[in-house]
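Every protein chain except one is present and positioned as in the full complex.
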Amino acid sequence: MTAIDYLQFVLAPQVVNGLALGVAVVLVALGLTIIFGMLDVINMSHGEFYAIGAYAALALAAAGVGFWFLLVLVPVLMIPLGMAAERLLIRPVFGSKDRHVTTLLVTFGLGLIVEDVLKIIFGANTQRPPTPIPGASEMFGIILPNYRLFLILVGAAIVLGVAYVVYRTRLGAMVRAAAFDRNMAASLGVPVSLVYAGTFAFGVGLAGLAGVLLAPIYSVFPTMGRDFILLAFTVVIVGGMGSIWGAVVAGLLLTQVQALASLVISPVWTDPIVFGTMVAFLVFRPQGLFGRLGHA
Amino acid sequence: MLQISALHSHYGLSHVIQGIDIEAAPGEVIGIFGRNGVGKTTLLKTIAGWVKPSQGAIRLGGEALDGLTPDRICHAGVGFVPEDRRIFPGLTVEENLSLGLLQVKGRSSRDEKRVVEGIYDRFHRLGERRHQLGTTLSGGEQQMLAMARVMVGKPRLVLIDEPSEGLAPMIVAEIFAIVRELREQGAIILLVEQNIHEALSVADRFHVVERGQIVFSGEAENAGDRERLLKLIAV
Amino acid sequence: MTSAIIKTLIGGLLAATALSGGAFAQSGPIKIGVVTPLSGTYTPIGQQVRWGLELAAKEINAAGGVAGRQVALVFEDEEANPAVAVQKAEKLFQVEKVDFLTGTVNSGSTLAVAQLAERNNKLAATTVSFADSITGDKCSPNMFRVNARAEQQSVALAAWLAKEKPKAKVYYLGPDYEMGRSTVAAFKSSAEKTGSATGGEVFAPLDSKDYTQYFGQIRATRPQVLYTSVAGNDTVRLLTQLQDFGLLSGLTVVGASGTVTSQNITAIGAAAEGFATGVGYSPQIDRPENKKFVEAFRAANKADPDLYGADSYGLLFAYKAAVEKAGSTETDKVREALRGLTWQTPQGAKTIRAGDHQAMQPMYVVRVTKGKFDIIDNVAAENAIGPDACTRF
Amino acid sequence: MHDRLTQSMRASHLLALLFVLASLGLAAIGAVTGDTFYLRLGTEALIFAGLALSVDLLLGYSGALSLGQALYFGIGAYVSALTLMKVPSFWLAMAAAFAASLLAAIIGGLIANRVRGVYFALITFGLAQVFAKVVYNTRELGASDGMIGIPVIEIGFGPFSVSAGSPVGFFLVVLSIIMGLYALTAYLLDTPFGRVLTALKANEKRVPFLGYSVWRARMAAYVLAGLIAGLSGALYPMLRGFVSPELMFFATSGNAVISVILGGVGTLIGAIYGSVLLVILKSIIGSWTEHHLIVIGALFMVCVMFLPKGLIGFVRPRIEALLMRRPQAGPALAEPARLTPAALKSGSAS
Partner (left out) sequence: MTPVLDIRDLGIAFGGLKAVDQVSFQAQRHRITTVIGPNGAGKSTLFNLISGALRPHRGQVMIDGVDMTGAAPERTKAAGLSRSFQITSLFPDLTVAENLRLAAQVLEPAGRAFLPIRRSQRAMAKTDQMLERFQLVHKRDELAGNLSHGDQRRLEIAVCLASEPKILLLDEPTQGMSHGDTADTAKLVRSLTQDVTVLLIEHDIGLVMSLSDHVVVMHQGRKLAEGAPDIVRADPAVQAAYFGHH
């Protein structure tokens, strides 16, 4: 293989495809990092909320709802679900001494249940909604399916949108303030417990949105929640808990590491590498690349 | 009108506030003095709702505040400038200020803008640094920001805890000028301060707290009361 | 006092099971244990196994049973975990006193259950696992296999490929675990024997999210044929991603029998078009027995049978034939009867090779056309079976 | 006079005794009826109880949630399997598993003990996950198929010997080993060394100011837990004759955590009861519906939220109260009346 061939057929597509995967990972990690940064809750059922989003999209599409409408409808439907989960499961144990561990355990139990319920409702077989935007485009000999191109753009738009809300609006300032200093924020009039529930629901809604967007590429099945979760946790830790930019940088970086590493070593070892990175960060830089949003 | 009667509160197991009564009218500045650890800060925290009172009543203009959450207390017209200023680290000066606006509901964004611009006019240094992170300001500027953050909400009662702590004398004077402005707006001010001399220059009346109880109350202008005060907290 | 209660409880429990298991074993129904994944990733396969066995049992019972005794199936969920499979299998052997056991899907479970069957002196069979080792170097005198193993599939597929695309350059993409590596190795050796060239090979981790990272290498190699042995959700992703990236045009995709099945073919959609594989079964097999079977299966389960369903269905008839030939359900006698047994299944006659307990069967090459598998070629049983590598018995 | 920890350990011991008696009863009935399955299922439950015990030692005493304890269980199982296939000696296999899990736990501890809380949970989760993947892909270890063909061994105890194939015999061997591990752990917790571990959970920040190194205490707890998991794992291939990478998967670690939560965190014996309970539950629910995840998940959540000390945590204070009343009934009548509420509170509070 000539060097040009290698560049065109191997290296460049690898980078571009890694980017698409990176966007997918960032989408899943986004809600996770916001919930973690804000509430200090490790949501072990985040993957299952992602699955719920995908299944909801599948079911609603079957009922005739168009894809574009789903992009709005599913996250909106997820919000009350997230609110209810926060109220019923997180809040009762939120005040306990071992909040980290108890919330982790409770959401772990929730994940088990959701996975099984999805199987009961939708069956065990893999399903896949049709690709909303078919076809592929070629640039400089790199082929990229249009939907992936769309995903990269929409992913970027979502990240920017979320970042705008969090970093540029009064609402975002309220959320960040409540994360940093619950009491002080409340004394300035921030309705803290509503903000907490809202943030959890927002994270859940983002997971659902990721489900809608990724279902056509990664297909839908009851155990799909476990798919991205380890990678997403890694992204959250490496990027810095609660940091949106951290999640973006870490998500894109780690998927590139994974993509490029798989060129030189057996792909199976890419998992240990990614994981090793997470361990290394936890040990040597536990605040991650960008520090954290707050410490509620 | 602020009425605090027979207030008790606990911090963990320790019985910090052991029956305190305070009354104040609009435009009054009340100094709260006493040595460290006697419960002055806890008193303010109890009024602000950070610590739940275990007994007693807090009423502001006839409205009961005791037992409410801090955000409800804020909306009832209480502003709190706590010790250490508590500027949100990840927020810009402007964002810190904008949170103060939450206290007044239903203000148009144009009004809000005017209020904020008014603050920048009054505190040029905040205006210059409006897009910087609040925590990058100097101690004095942070104290100004913390007070401005409360000012924009037009509170009826302002709780201020140790505003001059760690600040240079010139800035302390500025801080107390702000306290006077707040008073002129008609707010009731409860001022906890170690810098007795400065505090007495703005206060109308004062209370001395010891082990969670008021042991002496006096007028700031009354020389005898002042002498008694100095004796009580003298080294 | 509490311990006394516990003792009584456990005692009662044990006594009850001992009674139900032991006393009526010879006169009651013949019990067949099915340890199959009913939860987890392999659930769809377990479902086919269950449907196939249930249909066969219904038919056999309606026709008077096995040697006059009814057949009863006892199901247990093995969660696709060998540790659970062994526990459940032991329950079936020891408590339910089943006469025969089947249903395991992943080869780890099958191998572990084979060993358990030996230690319990019972017989078991797999209708799904296709790792060569099960009837090869890890063969067991107590384990039989009625489905086609990897090598049979590769031989059939390679023979077809040599005709269809002579001397093609083949690229291999397998899941990176034991099964994936052995299927790729098996097909590679078959294909190289029939003249194909190897363009390259890559192994992707199980449950890969994205296969696009391998597409660069595939494009650079410019193969005519892609062989893959990924399964389940992984196939859905691989094939649809290949399609999305426009790699399917001009590329013949072939693979293992478990790669595209009735469980994932709908999800794969158009990307499955043209996929060819070597199998021991297809609903399209044009035999009256098969037509009847497919109809009955559809009527019962509202789904088409696939190779797992059909092979599981066929197994019960092998067992029936063996028990009736042996005149007993005793392990040694049934084992002897199964060895060399020829019996009829929907896909035709199968014969169990005595040397390694592997069923010999005609092999088919099927290709997806318009979302259905069409039979496009076949290989006689004896040409596909390959050497007997079992040395234990 | 006994202090409260000794007192609650005594309540645990009573429950342990009850457990052993019930087990012996089961063994006796099993021997009489010629049962194999229930005894071997019980043996397996006991082996996994060892794993749960190690999770409880970490979670209940040093306050660290390990989501990857199956790592050491798996290492013990694989090393034992490899040894047995070379030399079918029980003692050699146990020694090898001991050495391997000791080494692995020291390495794992050096990594995991750099962090705390939820980070510790994530690191242990990841360590096990990565290691399991490596095993899953290592042909020499049987890769995804695992390894079969581990011989049924004779376990020699001086002049006697027990076959691992004998349901009753091996059940009793495993019972004594697991209860031995329980006793050893309980003993260690009742020593000055163990009290430092207990202090870690209660208030880690204060520990160094009493003169103890937190890091050393955490390492000791971690390595001890790794050893218990490893030794329990070593018994698995003797019972089942094979090992597979699933033994190291998250499902195995997760089950151990569920067992501990069910039984009661920080009670030791709760881990053992919880493990047996989980096996019984799974067995019952499993034959009734394949949707066991819902039931287990819901039960687990209920326990975390409403029964934070689990079933034993619910029962034990009552036993403690009984134990306290009895020895002091004579001379000091006033004493128990005052102590009982405190003892009761200790179980349900915190």
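Letters are used for the chains, namely A, B, C and D, taken in the order the chains are written, and counting of residues starts over at 1 for each.
We take it that contacts are C-beta pairs under 8 Å (C-beta built on N, C-alpha and C of every residue); 3 or more make two chains touch, one makes a residue touch a chain.
Quick caveat, the model's predicted, so the values are computed rather than measured.
Student: Give me the visible chains that the unshown chain touches, in label order.
Tutor: The omitted chain makes contact with B, D across the full complex.
Student: Which listed residue, B:His15, B:Arg107 or B:Arg122, touches the chain dropped from view?
Tutor: Of these options, the touching residue for the absent chain is B:His15.
Student: In the full complex, which bits of subunit D touch the chain not displayed? Write them out.
Tutor: Contact residues on subunit D toward the absent chain are 3-6, 187-188, 190-196, 198-199, 201-203, 205-206, 208-213, 339, 342, 345-346, 349-350.
Student: Of the residues in subunit B, which ones touch the absent chain?
Tutor: These residues of subunit B touch the chain that is not shown: 11-16, 35-38, 83, 162, 164-166, 169, 172, 193-199, 211, 230, 233-235.
Quick note on the criterion: only the chains that are shown with their structure count from here on.
Student: Can you give the whole-Å distance between the Cα centres of subunit C and subunit D?
Tutor: Result: the chain centres lie 37 Å from each other.
Student: Measuring from the mean C-alpha position of subunit B to the mean C-alpha position of subunit C, what distance in angstrom results?
Tutor: That pair's centroid distance is 76 Å.
Student: Listing for subunit D: what residues touch at least two other chains?
Tutor: 133, 137, 291-293, in rising order.
Student: Go through the chains and record each pair that touches.
Tutor: A-B, A-C, A-D, C-D
Student: Give the list of subunit A residues in touch with subunit C in this complex.
Tutor: It is residues 1, 5-6, 9-14, 17-18, 20-21, 24, 116, 119, 124-128, 130-131, 136, 143-145, 147-148, 217-221, 223-224, 227-228, 258-259, 262, 266-268, 270-271 of subunit A that touch subunit C.
Student: Taking the touch rule as given, give the residues of subunit D at its contact with subunit A in the complex, in rising order.
Tutor: 59, 63, 65, 111, 114-115, 117-119, 121-123, 126-127, 129-130, 133-134, 137, 254, 257, 261, 291-294, 296-298, 300-301, 304-305, 308, 350
Student: Please give the residue numbers of subunit A that touch subunit D in the complex, ascending.
Tutor: 42, 89, 92-93, 96-98, 100-102, 104-106, 108-113, 115-117, 119-120, 230, 233-234, 237, 268, 271-272, 275-276, 278-279, 282-283, 286
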